[in-house]
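Shown here: the complex without one of its protein chains, the others still in place.
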Amino acid sequence: MTNERTYSYLGPAGTFTEVALAQVPEAQGQTWKPVANVAQALADVTDGTSTGAILAIENTVDGGVSSVQDALAKSQGLRIVGEYLVPVSFVLVAPRGTRLDQVVDIAAHPVAYAQCLEWLGANIPGHTHVIAGSNVASAIGVLDGSLPAQAAIAAPGVVKHYDVDVLAEGIGDNADAVTRFVFVTRAVAPPAPTGSDKTSLIVELPREVPGALLEMLEQFATRGINLSLIQSRPIGDRLGRYRFIIDADGHIEDERMADALMGLKRFSPNVLFLGSYPRADRERVHPEPRYSDASFAAAREWLRGLRTP
Amino acid sequence: MTNERTYSYLGPAGTFTEVALAQVPEAQGQTWKPVANVAQALADVTDGTSTGAILAIENTVDGGVSSVQDALAKSQGLRIVGEYLVPVSFVLVAPRGTRLDQVVDIAAHPVAYAQCLEWLGANIPGHTHVIAGSNVASAIGVLDGSLPAQAAIAAPGVVKHYDVDVLAEGIGDNADAVTRFVFVTRAVAPPAPTGSDKTSLIVELPREVPGALLEMLEQFATRGINLSLIQSRPIGDRLGRYRFIIDADGHIEDERMADALMGLKRFSPNVLFLGSYPRADRERVHPEPRYSDASFAAAREWLRGLRTP
Amino acid sequence: MTNERTYSYLGPAGTFTEVALAQVPEAQGQTWKPVANVAQALADVTDGTSTGAILAIENTVDGGVSSVQDALAKSQGLRIVGEYLVPVSFVLVAPRGTRLDQVVDIAAHPVAYAQCLEWLGANIPGHTHVIAGSNVASAIGVLDGSLPAQAAIAAPGVVKHYDVDVLAEGIGDNADAVTRFVFVTRAVAPPAPTGSDKTSLIVELPREVPGALLEMLEQFATRGINLSLIQSRPIGDRLGRYRFIIDADGHIEDERMADALMGLKRFSPNVLFLGSYPRADRERVHPEPRYSDASFAAAREWLRGLRTP
Partner (left out) sequence: MTNERTYSYLGPAGTFTEVALAQVPEAQGQTWKPVANVAQALADVTDGTSTGAILAIENTVDGGVSSVQDALAKSQGLRIVGEYLVPVSFVLVAPRGTRLDQVVDIAAHPVAYAQCLEWLGANIPGHTHVIAGSNVASAIGVLDGSLPAQAAIAAPGVVKHYDVDVLAEGIGDNADAVTRFVFVTRAVAPPAPTGSDKTSLIVELPREVPGALLEMLEQFATRGINLSLIQSRPIGDRLGRYRFIIDADGHIEDERMADALMGLKRFSPNVLFLGSYPRADRERVHPEPRYSDASFAAAREWLRGLRTP
């Protein structure tokens, strides 16, 4: 029997993204395709090469991953259908036989490097940073000599694929660091509500409305909807113009969320609905009674009675 | 041919309310029934004695007429279907032969008295006030001696019905004073929108929500709806609890108004829809494009597409 | 020893206002002067005839007393320095020997009449209402024949001053009805804060600011100040223009209240500070820590440090 479906992820094998993909039920036993960049992963889904793609979207230390946010903002016909959390920890690896006191130059992806600054300052104070393209490419570069470094900051999974010595483990500055990944497919009807759902949006602020950000936030507040992520990104045409990346608690099939979406649509020149999907942490959303589906249905019924008594 | 319909108004003949009734097209050529109080007028409509009733609801000087507001708040099965404006001016009348310098005691309805204080202070500084039940009863009481006064503040129309001398005209302190009347019938579907409409409501604030008044106002503000009247009235169970009498620009058939009404219904323990009806001043309501019916329809269509791509 | 000070109240003796005056510590053992109307009471204070005046400002059933609110709105050089609560109950009185079944016409002050409608409807269904000027004048009018009625709705205190039979007691529709009185003197520095204080204001909304009411409320909300009274009154120049009568929890010497007052002053064309004074119910105000005096002082200190590091 052949594998029927392909899933793209930011490679190479051994990255945290691969760990996230391992959590996606429908991807198990299928083909996993490592790709070089976010645009490639999304293009694979758009053109049908892959059924889905998994992408890091936010991490505890560095916040939203702007390249992914920007790529999604420009995408069409895609949907987030699930999210997955991966605890992030880092190891310092080197070719067999290397001792820590021999290390001066360290290969690392910039995001990983930024998360290990305290450990490095305490343990290798005089080091230099050699930029690598991923948390696995750092190790490969040290092993094959293509990066001028004696050791690499890498994802723990790298030891399964490459023959390295681990000089130190858990060198990240935040022991609870987590990266959030989203699983993206072609646009389909959202998965059914579970009572523990999240809705992702990209909302552009109108140019001419003063207090536009306040007004946008009120679209959620007046429907009792909590936001778990709000991140500004420049639209790119001039300084001071923003779109906002938003994760809101609830599902498009919840009446209050549908109502908020319509409110945003009327307000914003550009709202991109990225998807409604189950939350990774399975925490249930408990709206106040006045924002419940029953409350919306009752109000609609009442209005109907007023119009034709 | 007999008159088929009866209309109730706060009498007696000669009051400003009768002037307002003369503006109501469907009441022309029908029976006009003067009644003694607001409750009677509304009861006539409820029990079918009258087809409609006309009531003063607001005046420039004294604000909302609280007895009418409270009566409407407790009513059921009634609707405001029209509004009419009557310029308010007052005359000082007395039995034939009376001279102004003979006047010390002045019969007047309290609201009328309050609107003539400046003139009285300047022209009859030492006067006393004898309370009368209406702007016509004041004159009757002076004529038949049942009120201990030499002159009466009355509506100009009183001279058509009673044999009096007019000692002074236009004695009201505000030359532009206007009283607004509403025309009430049994609950029917609201008259069709005209583009220049008003919606009247009574909204009770929830007890447990801090900032409840702010939240109520936001229901209108977030839909671009202007309020031309907002008046608090105590609910009556304890100090500090209010309901609000509201006139909002627009019609229940306008999408933004229907949306706001549903928002209020979800928020408030008690919303009374009093009616949507053409504005007396015929001023057109121009919502911003994003609050237009087209904008609402487009947002609903967009939402539908998101749910089933 | 002669009395040195005079206090004005809305008379005659026996009204609820006299009961309120009996609660004012500094008025005990002094001269109490009954006056015929609110303007007279305020004028007595302004011209020095009286040291203070006591006035009904709000009641459970009918809300703010608009004549008093309007008189205060036009006053100058006056201050509210205290408030007092009087439970309101009504008795039906008549000349000695009258039986309830002989009563058809009932003399009553309109506010009192409005509070007894349920009892009257149940016990004297066919009655008529004869308007009286106060809750004592009703009884006097019945006794001396100047009002064409067989019985009067009166304050319970009337039995101490007049020879009447009490036909029924506790005839008010709301057993917990309370009237709030304010004690007014010439403008002085406000009494020292007690931790349980109230500030009374009259705020005119600016004409040109859309959402002006929302903005006014935010002046309080953004400083954590609760409002126990908010009542609209027409300014009187045209329909739709309002001033608001406000009671806010706290004292002008509280930092948050001083800050809110300055915010209102900048926003409104006309703010009238009526006074800060101890609450009648002695309930303490507990601001959130961020709105405490300490928080304001710390922020001011911080700002000073930023300006001159």
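In this document, chain identifiers A, B and C correspond to the written order of the chains, with residue numbering beginning at 1 in each.
Convention: a contact is a pair of C-beta atoms (placed from the backbone, for glycine too) under 8 Å apart; a residue touches a chain by one contact, two chains touch by 3 or more.
Small disclaimer: the values here were computed from a predicted structure and weren't measured.
Enquirer: Considering the full assembly, with which of the depicted chains is the omitted chain in contact?
Expert: A, C
Enquirer: Touch as defined at the start, partner being the missing chain; which of A:Leu143, A:Val178 or A:Leu303 qualifies?
Expert: Per the contact definition at the top, the residue touching the missing chain is A:Val178.
Enquirer: Check each of C:Arg207, C:Arg241 or C:Lys265 against the chain that is not shown and name the one that touches it.
Expert: Answer from the full complex: C:Lys265 touches the omitted chain.
Enquirer: Considering the complete complex, identify which of A:Val159, A:Leu229 or A:Leu303 is in touch with the unshown chain.
Expert: Within the whole complex, the residue contacting the unshown chain is A:Leu229.
Enquirer: Identify the residue among A:Ala192, A:Leu214 or A:Ala294 that touches the chain left out of the display.
Expert: For the chain that is not drawn, the touching residue is A:Leu214.
Enquirer: Touching residues of subunit C against the unshown chain: what are they?
Expert: 79, 187-190, 215, 218-219, 222, 252-253, 258, 261-263, 265-267, 273, 290-291, 295-296, 298-300, 302-303, 306-309
Enquirer: Considering the whole complex, not just the chains shown, which residues of subunit A touch the missing one?
Expert: Residues of subunit A in touch with the missing chain: 58-63, 66-67, 110, 114, 131-133, 146, 148, 174, 176, 178, 180, 210-211, 213-214, 217-218, 221, 226-234, 236-240, 242.
The rule is short, and it goes like this: only the chains that are shown with their structure count from here on.
Enquirer: Quick one: do these chains touch in a line, a ring, a star, all-to-all (complete), or other?
Expert: Basically the chains just string along in a line.
Enquirer: Can you check how far apart subunit A and subunit B are, centre to centre, with Cα atoms defining each centre and the answer in Å?
Expert: Each chain's C-alpha centroid was found; their separation is 58 Å.
Enquirer: Using mean CA coordinates as chain centres, what's the gap between subunit A and subunit C in Å?
Expert: Using C-alpha averages as centres, the distance is 60 Å.
Enquirer: Distance from the CA centroid of subunit B to that of subunit C, rounded to the nearest Å?
Expert: 26
Enquirer: Going by the contact rule already set, what residues in subunit B reach two or more other chains?
Expert: If we look for residues of subunit B contacting two or more partner chains, we find 218.
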